[in-house]
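Got a structure for you, written out below as structure tokens; questions coming shortly.
Heads up, one of the protein chains got dropped from this complex, but the rest are sitting where they should.
Let's look at chain A:
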């Protein structure tokens, strides 16, 4: 299938003298299998329900029947998640749940959906877990090399652009990455949304995953640029908690991170259900 060995080999081989952008951030490192119609095979390997729902506007090789594709999928994708991030005056808040489902079976309640890129940048994981983990880890390596070579920290905009270009080159391979690159650099708190379709969007708040509509409801209602640190963290936590309650495919634990000029810090890690009961009690007391 995909050979990962070639990635590491390439990086080790490129020495300082031979430095060039082509080998440094070389994009075609993951090989396709040597069969006819490799793209079709690559895309049919993993079945994620969202891919199978829309048959409109698909290129030629996508026009197989839904059922055929589902049967041929060798990996049953586990998805279903809620991740959110927003920037405000004092930094960036990132909040995620920790459930992975394959179909309706809860595969795990303890997935790490936040991957540190470096000390002041976090990436979130949504869609294919392996895809996100690999590419965010790869991004971390690239950022590290950049820092060593240029003696300055890479900006969030540049890091997200690098990842975007890499993912764009794997555009039709059937990857599924819906990641947010969140950080704090010389321009202040920054947030970019990166997609495996090749989109890169900049905004002050994002939510990704099956539970994102429910998280947006709470997030949009409470968001202001001039929130205090405590209120911002609470907003992120409440939004994920609401999403875990409403969405069946989100749940587990709610993890909240905060990024400011000193780097990222994990603020809290609460059980989603316990949090919900706690909020319910608080509301009753307030009434």
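Rule of thumb we're sticking to: contacts are C-beta pairs under 8 Å (C-beta built on N, C-alpha and C of every residue); 3 or more make two chains touch, one makes a residue touch a chain; residues count from 1.
The rule is simple: contacts and distances are computed from a predicted model.
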{"item": "Per UniProt record, name of the chain withheld from view [\"Eukaryotic translation initiation factor 3 subunit H\", \"Proteasome subunit beta type-3\", \"AP-4 complex subunit epsilon\" or \"Metaxin-2\"]", "value": "\"Proteasome subunit beta type-3\""}
{"item": "Candidate in contact with the missing chain, chosen from A:200, A:229 or A:246", "value": "A:246"}
{"item": "Chain A residues that touch the omitted chain in the full complex", "value": "80, 97, 99, 101, 104-106, 109, 210-211, 214, 244-252, 272-273, 276-277"}
